[in-house]
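Beneath this line is the structure, given in structure tokens, with notes to follow.
With one protein chain held back, the other chains of the complex are shown just where they sit.
Chain nomenclature is as follows: A, B and C, assigned in order of appearance, with residue numbering initiated at 1 for each chain independently.
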Amino acid sequence: MVKVGIAGATGYTGYELVRILHAHPSAEIAWLTSESFAGKKFSEVFPSPYEGELLRLSDAPLQEADVVFLALPHGASMEAVRRAYDAGALVIDLSADFRLRSAEAYEKWYGVEHTQADLLDQAVYGLPELHRDEIEGARLIANPGCYPTAAILALYPLVHSALLEPPVFVDAKSGVSGAGRKPSLKTLFVEVNENFSAYSVGYRHRHVAEMEQELGLSGPEEILFIPHLLPVSRGILETMVVRVRKRYSASQLRELYLRCYDEAPFVWVLPEGETASLAHVVGTNLCAIGITPVSEENAGVDEFIVTVAIDNLLKGASGQAVQNMNIALGLPEGAGLGVTAR
Amino acid sequence: MVKVGIAGATGYTGYELVRILHAHPSAEIAWLTSESFAGKKFSEVFPSPYEGELLRLSDAPLQEADVVFLALPHGASMEAVRRAYDAGALVIDLSADFRLRSAEAYEKWYGVEHTQADLLDQAVYGLPELHRDEIEGARLIANPGCYPTAAILALYPLVHSALLEPPVFVDAKSGVSGAGRKPSLKTLFVEVNENFSAYSVGYRHRHVAEMEQELGLSGPEEILFIPHLLPVSRGILETMVVRVRKRYSASQLRELYLRCYDEAPFVWVLPEGETASLAHVVGTNLCAIGITPVSEENAGVDEFIVTVAIDNLLKGASGQAVQNMNIALGLPEGAGLGVTAR
Amino acid sequence: MVKVGIAGATGYTGYELVRILHAHPSAEIAWLTSESFAGKKFSEVFPSPYEGELLRLSDAPLQEADVVFLALPHGASMEAVRRAYDAGALVIDLSADFRLRSAEAYEKWYGVEHTQADLLDQAVYGLPELHRDEIEGARLIANPGCYPTAAILALYPLVHSALLEPPVFVDAKSGVSGAGRKPSLKTLFVEVNENFSAYSVGYRHRHVAEMEQELGLSGPEEILFIPHLLPVSRGILETMVVRVRKRYSASQLRELYLRCYDEAPFVWVLPEGETASLAHVVGTNLCAIGITPVSEENAGVDEFIVTVAIDNLLKGASGQAVQNMNIALGLPEGAGLGVTAR
Partner (left out) sequence: MVKVGIAGATGYTGYELVRILHAHPSAEIAWLTSESFAGKKFSEVFPSPYEGELLRLSDAPLQEADVVFLALPHGASMEAVRRAYDAGALVIDLSADFRLRSAEAYEKWYGVEHTQADLLDQAVYGLPELHRDEIEGARLIANPGCYPTAAILALYPLVHSALLEPPVFVDAKSGVSGAGRKPSLKTLFVEVNENFSAYSVGYRHRHVAEMEQELGLSGPEEILFIPHLLPVSRGILETMVVRVRKRYSASQLRELYLRCYDEAPFVWVLPEGETASLAHVVGTNLCAIGITPVSEENAGVDEFIVTVAIDNLLKGASGQAVQNMNIALGLPEGAGLGVTAR
């Protein structure tokens, strides 16, 4: 059994990590931390029968874990990553601290100095569908952001085939768990319920940095990303207008996606004519992708609507983190992760 | 035009007061206060086109208002009530500070000393259906709590006719706006959405004190009240099992309710066979009451299910406060309050 | 008092018409019809205290109404419009039957023959902000669709100033009441709740025809409209990427909108930096518009995100229908319609 430690176990992604790893056939939880609830049991913080005790991070026996998952806020994670790395564990960091390849980019987008810049070279961007080989040998995995996971998986086949013609407009909608579990006015039930709104419009959301890095795009002329807050607990749907460099029928373009992902158990290229919805993915580690031509033309078209959906806490965070662990340790990729696409 | 001041305008009940009074045919808003948002416009705090400026309470020109509404937390209201009262305004207090007739009862239930106990004698319990005459001449009106408004209106006809046989079990469910607008873990969207739970079980909710006072009941042997948190923004439904002292048919008991409330424009005794729901009342100042026998017996029964629904922010708070103002000032009872029951 | 008849009173738009007109200071309801519930009272079909009786349309005394509102399905409305028109009433048709100027266009988009094509010339497209003068003298008003009302109001100032550079991408999201009250699998609570999805992707939604007509655009190269179903009861939000013909600062473009709508009491051009949300408009007849530059440039930009929100049952249907009645009859434009933007 692989021994895992989970730092930051009392946010929503921490909760999901505990839930998945507690039931994982090849893992057992060695320790949990929570700065806010240290001294309590996990079952006192969540309506869960799991009674693991919550330590302070500074008290966590790092060396007792083969794998350390960190679900800490951006900026707060990098020091802990270093300590866990030095203790010899496989480190899977769910924060943004090691997602961008350069310290400069990190500092520009996050406004925080990167104190462990020398570790950036060790970090693998943990999107298995793009970086499986590197993940296999990794010691430090930077788990992708939720919005980028969906956007990159939806656009990568076009980028890979040099078919994408920017700009791409990404109209993104996320459930409220993406905003974390810290009390705030904006995420109160009464503020969100029966409401719907865009946010960060006119600013560039930090998640765009990952999309640009992984897709080789840059700036608002190439990728325009508008996030919205959906009155649901979980799930992300992104709707994109995509222009390709030659005319395709819907089924031709779908074939291109299928080929690109034929070894990816969690990417679900939907049947022709179907668009992705939250119901396709919530509660699973799946990423559902629908490809629809803008209009019906026998001769093919060069403009498509691509819809992509993930559960922001699973494929967008904790599910993907466990998928990365499975790959890095040579376990079956889907161990503990339930339904696959095929 | 009646000039009104509103203290505590940036909670949910404050918002409703502004909304109603801004459109009221005989009122105009003189000033607004908010300790948290002083210096901002109302339209910067809520998605509203109303641009009134928010003052600190200590800066409010009390003497410019004919009527002062106070939507402040319990304990924080009593001093402000005194100042507004001394400034000569009609004072309508939406807190609990003047609802209970004795300072001792207040201190027992709220754990706070009552510093203005001499004003308690001036205060009228502002439930118009029970205390219309006193409200007409009042200078200080203690606006009832939301749960008690529903419970008292549902049980009063039986108490008034000496028909009620305790105990009464009140299974109460409230929307989340009842918990206020201050950020807290328990009222985050993700915690409430798709959830449902009882709270304060085993303790006695403070609102029971008002029910006992107005209905002449006492203690858990006579009235057992269990509140629950509903995943909706607004509305209260209470389901009660009620035993009466003789056998009645459903229509006989319904007649008794109709007679009791024949001068009450906002009490809606539902047609026979109908039970109250949130959809009957949300967005209105109505109190809907349904009376159903426990089983069908031609000879009548002595046990009934009474269901009662109100909008907690309207008949349960701000709507009722305006109804009280209308009565106290001799305006039409329903002015500014929309639909009535008849 | 103006006497009004309402045909199709038991759908969601019919319900709103009854609610508004029942409380309208200058109107009284003469008759109601419902094919599904004829013979019942309105209060038996909705949780409302209004007890009006529901007739079959064929039994409605058309001549007793000064104004006839028709909230019937597309195709089923045109004959009834003719009869009400011939009976001498001002006719306000909430269906699509008289929105498009030509019978050919109607037949192409709706697949139904137009049997009253000679009346099309009499019909005014009832968007007061564009056609106020024509509405003043109208006998037949075609009330706009919900999606087009939002899209046209958001884009009209740019079209009017010859600034809009197509294509425009409209990512639209609507609450479920837009789909009507007829039971269907797709609008069951469990199917919609916690879900979110696009629909009609790859087909062109019929509402696009109105947008094209009123904005002078044509085809998917100029306007690309993608509707989604939101898990809320009411409200539409549309997010648009808009390119303009010269560089503007945010405040300059906002000024242009303000000038365009300075006589429109229900268009609410939001303060700089604010984006529209459902909470701005639900329960009101307002149309909220937010204008945000794609990025921050002192020199101005030529690409903007425009967000626009309406309540689909009010400004998107029944509220606008009453606004049209008010204008046509010379009543105050906002009579019975509550809050205005200024």
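Just so it is clear, contacts are C-beta pairs under 8 Å (C-beta built on N, C-alpha and C of every residue); 3 or more make two chains touch, one makes a residue touch a chain.
Quick caveat, the model's predicted, so the values are computed rather than measured.
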item	value
Of B:Val112, B:Val241 or B:Leu258, the one touching the omitted chain in the full complex	B:Val241
Per the touch definition above, residue among B:Val232, B:Leu256 or B:Ala317 touching the missing chain	B:Val232
Selected from C:Thr115, C:Ser184 or C:Ser218 as touching the chain missing from the view	C:Ser184
Hidden partner chain, touching residue among B:Ala23, B:Leu224, B:Leu258 or B:Ala335	B:Leu224
Positions on chain B contacted by the hidden chain, ascending	169, 171, 173, 191, 194-199, 201-204, 220, 224, 226, 228, 230-235, 237, 239, 241, 250, 273, 275-279, 282, 290, 292-296, 303, 305, 307
Chain A, residues in touch with the chain not shown (by the definition above)	19, 22-23, 43, 47-50, 194, 268, 271, 277, 279-280, 283, 286, 288, 338-342
Contact set of chain C toward the excluded chain (per top definition)	12, 176-177, 181, 183-185, 187-194, 231-233
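Note that only the chains that are shown with their structure count from here on.
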item	value
Euclidean distance of C-alpha centroids - chain A vs chain B, Å	46
Centre-to-centre distance between chain C and chain A (centres being mean Cα positions), rounded to whole Å	39
Distance between chain centroids, defined by C-alpha means - chain B, chain C (Å)	36
Residue numbers of chain A (touch at least two other chains)	191, 194, 231-233
